[in-house]
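For this depiction, one protein chain was excluded, whereas all remaining protein chains were kept in their positions.
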Amino acid sequence: MFYTDNKLQYPVRVDSPDPLFARALQQAIGGVEGEIRVAMQYFFQACGARGDARFRDLLMNTAAEELGHIEMLATAVALNLEGAPLSLQEEGARDAAVGAVMGGMNLKNLLSAGLSAMPVDSDGVPFDMSHIYASGNIAADMTANIAAESTGRTLAARLWGMTDDAGMKDMLSYLIARDTMHQNQWMAALEELGGAAGAFPIPNSVPPEAEQAEFSYAYLGFQADGSEPAAGRWSEGASPDGKGRFATQPLAALGQTPDLGPARPGSGAQSEQM
Amino acid sequence: MFYTDNKLQYPVRVDSPDPLFARALQQAIGGVEGEIRVAMQYFFQACGARGDARFRDLLMNTAAEELGHIEMLATAVALNLEGAPLSLQEEGARDAAVGAVMGGMNLKNLLSAGLSAMPVDSDGVPFDMSHIYASGNIAADMTANIAAESTGRTLAARLWGMTDDAGMKDMLSYLIARDTMHQNQWMAALEELGGAAGAFPIPNSVPPEAEQAEFSYAYLGFQADGSEPAAGRWSEGASPDGKGRFATQPLAALGQTPDLGPARPGSGAQSEQM
Amino acid sequence: MFYTDNKLQYPVRVDSPDPLFARALQQAIGGVEGEIRVAMQYFFQACGARGDARFRDLLMNTAAEELGHIEMLATAVALNLEGAPLSLQEEGARDAAVGAVMGGMNLKNLLSAGLSAMPVDSDGVPFDMSHIYASGNIAADMTANIAAESTGRTLAARLWGMTDDAGMKDMLSYLIARDTMHQNQWMAALEELGGAAGAFPIPNSVPPEAEQAEFSYAYLGFQADGSEPAAGRWSEGASPDGKGRFATQPLAALGQTPDLGPARPGSGAQSEQM
Amino acid sequence: MFYTDNKLQYPVRVDSPDPLFARALQQAIGGVEGEIRVAMQYFFQACGARGDARFRDLLMNTAAEELGHIEMLATAVALNLEGAPLSLQEEGARDAAVGAVMGGMNLKNLLSAGLSAMPVDSDGVPFDMSHIYASGNIAADMTANIAAESTGRTLAARLWGMTDDAGMKDMLSYLIARDTMHQNQWMAALEELGGAAGAFPIPNSVPPEAEQAEFSYAYLGFQADGSEPAAGRWSEGASPDGKGRFATQPLAALGQTPDLGPARPGSGAQSEQM
Amino acid sequence: MFYTDNKLQYPVRVDSPDPLFARALQQAIGGVEGEIRVAMQYFFQACGARGDARFRDLLMNTAAEELGHIEMLATAVALNLEGAPLSLQEEGARDAAVGAVMGGMNLKNLLSAGLSAMPVDSDGVPFDMSHIYASGNIAADMTANIAAESTGRTLAARLWGMTDDAGMKDMLSYLIARDTMHQNQWMAALEELGGAAGAFPIPNSVPPEAEQAEFSYAYLGFQADGSEPAAGRWSEGASPDGKGRFATQPLAALGQTPDLGPARPGSGAQSEQM
Partner (left out) sequence: MFYTDNKLQYPVRVDSPDPLFARALQQAIGGVEGEIRVAMQYFFQACGARGDARFRDLLMNTAAEELGHIEMLATAVALNLEGAPLSLQEEGARDAAVGAVMGGMNLKNLLSAGLSAMPVDSDGVPFDMSHIYASGNIAADMTANIAAESTGRTLAARLWGMTDDAGMKDMLSYLIARDTMHQNQWMAALEELGGAAGAFPIPNSVPPEAEQAEFSYAYLGFQADGSEPAAGRWSEGASPDGKGRFATQPLAALGQTPDLGPARPGSGAQSEQM
């Protein structure tokens, strides 16, 4: 169950409203690396968590925080739209600057939302909940969360660099700090699950007969001229999961040229295919 | 540039065609944890790679492999649809079994594709390329790849458990091994980038003034009764990135109750809002 | 800001797990008339609310409730998947019943989520946030909310009729009651905004010169034979907004046959079009 | 069955073509509050209408009108694209104004459609038919239609305010009038169905045992500090459906802390979860 | 402008309602090869047609027909859902057959639409208007229409084969005939535009300097071993557009290994990438 207090987790202040920056901020709300994504991802992972109950608690607690981040950003979007042009002729004769601002802002923020935030990205594409990764495997979920916070903090850093509004920089520096925490938090949770050696390969419950071990640590080359692909940590030495050693292998197609046979009568194919 | 030899990377054999398993296999083609996703993700990450050229090579080489995996799975889907009913009355009178098979299979595999594979998931939802995470930050990309291979191997393991067809089990045990390699490979690449201490928090290029450090390692509680959330590795001790120490903090809203002010005349609001 | 207590708003109990009913329940989570929709719709309407501050409060308070409803339903989905078949051969030889259950359930609940809930509808289609109607016009928002709760309660009633599991019927009868409240609540809010005569036509801030009043209450017929369409309350008498009287009008096209002229050279048309 | 006469319902004239306004008009074609939505919504509601045959007639008749509105708007988009730049160097040296116009217009109108209209919104997002609400419950359909026309008229009013082209203002003032009619028309239809007291709560066919009446008119508070949420018409007095009285209730979680138990072996979870 | 007469273009009769066939028919409504697609595609092509006015007329006239086909199919879906189970316990104790029917039908047809048709495909995926190809090039549009009718007739033939309901077979045989007409009609229109030699390559308005003619008729091989790909009509003889002769060419990469250089400071990359 959720409760609210109608307050913001951290102050949101915009010194110089900027409709184009409002559009950029939408990416942090409804982009695939945005806050709806993490809020809902942690929420659904919590709802499906099995095993150690502390993980459900950790996930739902963080989901609550991320909901508050959406609220902060939605406020920031609306404040940046303060004073955005409502008409292409705003303030007298047609003006290239008005056109440029209106052309650059997300028109739906005006046309569909009346100068408010929407659950869309910086190009007006609505967020699609297929991005909620909640796999039922707690370690896989943790890797998805580390990834989400990595792209999330990258986005926040880009937004921080894009503006010189002191209020917005302040808010973003808070969110960047929280992303640092969350990256570390999910890495810590993965450590509790055994870290690289204990949790990987994920899932760690695959029975041995389900895996052809001779291909599990082989770096195969798909270079057209048969040359070896570039060597690195991934092609030699012990594997990070501690269960094998990397080795580069020459590759040859092991399988057949596929042949599906003729089409069945009545299957809607051309008669020549049957 | 890409080249093909029209062969399969590994043999694909179906001993007992099963239209319902064909539907399940579609998840490994067009699901968000499927092979189109990884093939295209590595491809676009390669195209945008900057810095050490070996990463572009590693990514594009692996993209080539994953394209071959789509091909294997598409062949497996078609072979499993061999003999699927084309009519609700197939082989005589209406039969509950025919209905159950047809009801259980993905009808588009028949209606749209003539008993072939499609770039859709197990519920017939088309793959959406917004799932291609290619962030321009090479470390963030590696975390996304670890996550993709973690859910990918989890899916492959579930498919392996779902069938007792020896051919299908053989193919899946090969793919499970390759996912083990790829999980390890991306972890190894992350090690080359400095590992937890060197690469995190991602991006590692954020200037100090862009982060409010007092919130970077704070585990905040959002429990309605003010109690502490469940403790764990994430609430005490050194942070995995080696740059701080976790501490639980009591939480109070630091921000204001948002007030957007009245609506502007001409903005399409009700007159009472202005 | 949001807080959680990790408890359910109302008890969720499943007496006889049923994977097919789990699939049906997904519609109440991720369907367009489901709980994610109302939770996020009220949330974004609150974030964009301007004018009387009580509306923001009302909206955010109800958003908090709906988040808890998602949690209840996600729990119900997982409990209904208890014991769902993991393999097509579960418990011995291949069995038509296993196939029927597995064919009838949403395979992604198993393959992607490990027997947990997902933010998708009953056919596995992910929820798309374009369904979050938050218009910046508070009265238009209230009509969208009445509509959402009307289809929401219709769905809940259908689900109640679909099962005879006592636990599920109990949970659904609670949700049906809450939908009754919410339908009434949004109608009451619309009354506060002036009701039919005060709030309509929405927006009530349109200047008179922006509307060709002679067409504002005309019921136009588009019957191919020129006959009048079926009469009703909508074709005679005072209009509900109290500002006009309905009248049926014969229709003739007032506009021209469109002619866009020839294509411009360089616009990619065929040369014959230029 | 449908027939056409290749004419426009109302004259469409553009005095000063404006590619940015063309982009804005796209919202009225392919936005979620646009004309494709209402045309198809009324069409599908008509196709599924059961009971009083006049409703099917009313719905299909209005669907025919809305198809004509798409045609008007598509013509308006093309006329506004007249003279839009085809090249970034149009008319001599690179020019900031050309860049601003081209940056502000929807590039797909040029690249995909050769300066014509598309079934997309003002950000180029294609219309998605999941927005066609046709519930099989005639009263719920009416509420969806009132909502659609409320946001539709809000959009039209915003577009009217955005331009000072006399031709476009004339066309939009016609569409605004038609939206007034349609809002009233669906409210009138709802009156025929019994109005607030007869039709609500929707559906009005729910048997009493399917609803826990003690929660049907309770305004529950989800304020973190336990305070009452803001009072209003929604928290006291008779409910609009005439079947209860609103009352604020203190809230306590009635349900349990969810516990899904351990993961099943073979379900793809980590071994620690089992 | 459009008009309706509330009648069906051809009789729709269902002798033995079949909920699974209702689901299959949904593909012909909301599938990518279905009737919404062609209706809207011809409609938008008409709205954007430039040049010879007869094409606009031809397109809009056919759009009107296709709208009527949606209506026929929507009626057929509803009639096939007649008697579909509303509950998992319909008619007594839980019954495998009820489960199989309900599992096999599209649950949204019941849960969202009350046993009516929806604008979705046979897996419940909503139609997405990005499938409306209206390119502004009249010849390209004709090729898109031939393609649409080819897959459309293939689908109709598969549906005809799937059922033995005499009413449904009768309706489908009518639609198959109309698809024959429409395939021929668009080929005839392409002939008016000059046929293969006059209209191709599309667009026929490309200036010679915009094309590197030495690659215009070259069949390039991308075989990994450098062998020639399979020969055919496409590798020798005059090209169908009459403007060249096919020739197989050995292939070598003409371009460079891409190098994007280091990442820019401030672009959110890792510091190692700069």
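Observations
Note that the chains take the letters A, B, C, D and E in the order they are written out, and that residue 1 is the start of every chain.
Basically, a residue touches a chain if its C-beta (ideal position, glycine included) is under 8 Å from a C-beta of that chain, and two chains touch if they have at least 3 such contacts.
In this text, all values refer to a predicted model and were calculated from it rather than measured experimentally.
By the touch rule given at the top, the unshown chain touches A, B, C, D, E in the complete complex. For the chain left out of this panel, the touching residue among E:Phe21, E:Phe44 or E:Tyr133 is E:Tyr133.
The missing chain, though absent from the display, is touched by one residue of D:Val125, D:Ala148, D:Met171 or D:Leu220; that residue is D:Val125.
Within the whole complex, the absent chain has one touching residue among B:Leu25, B:Val38, B:Ala84 or B:Leu115, and that is B:Leu115. Residues 1-9, 30, 36, 40, 43-44, 47-48, 56-57, 60-61, 63-65, 67-68, 70-71, 74-75, 78, 112-120, 126-130, 132, 134-137 are the ones on chain B that touch the missing chain. Residues of chain D in touch with the missing chain: 1-6, 47-53, 56, 86-89, 96, 99-100, 102-104, 106-108, 110-112, 114, 120, 123-126, 135-139, 193-194, 199, 202-205. By the touch rule set out above, chain E reaches the unshown chain at residues 1, 3, 5-12, 32-33, 53-54, 57-58, 61-62, 64-65, 68, 71-72, 75, 78-79, 86-87, 110, 114-116, 125, 128, 130-131, 133, 135-137, 139-140, 143-144, 146-147, 150-151, 153-154, 157, 160-161, 169, 172-174, 176-181, 183-189, 191-192, 196, 200-203, 205-206, 209-224, 229-234, 237, 239-241, 244, 246, 253-258, 260, 263-264, 266-269.
Rule of thumb we're sticking to: only the chains that are shown with their structure count from here on.
Traced through touching neighbours, the fewest hops from chain B to chain C number 1.
In terms of the distance between Cα centroids, chain D is separated most widely from B. Counting C-beta pairs in contact across B-E and across C-D shows that the higher total falls to C-D.
Averaged C-alpha coordinates give centres for chain A and chain C that are 26 Å from one another. For chain D, the set of residues that touch two or more other chains comprises 1, 3, 5-9, 32-33, 57, 61, 64-65, 68, 71, 75, 78, 114-116, 125, 128, 130, 135-137, 151, 154-155, 157-158, 161, 222-224, 253, 258, 260, 263, 266-269.
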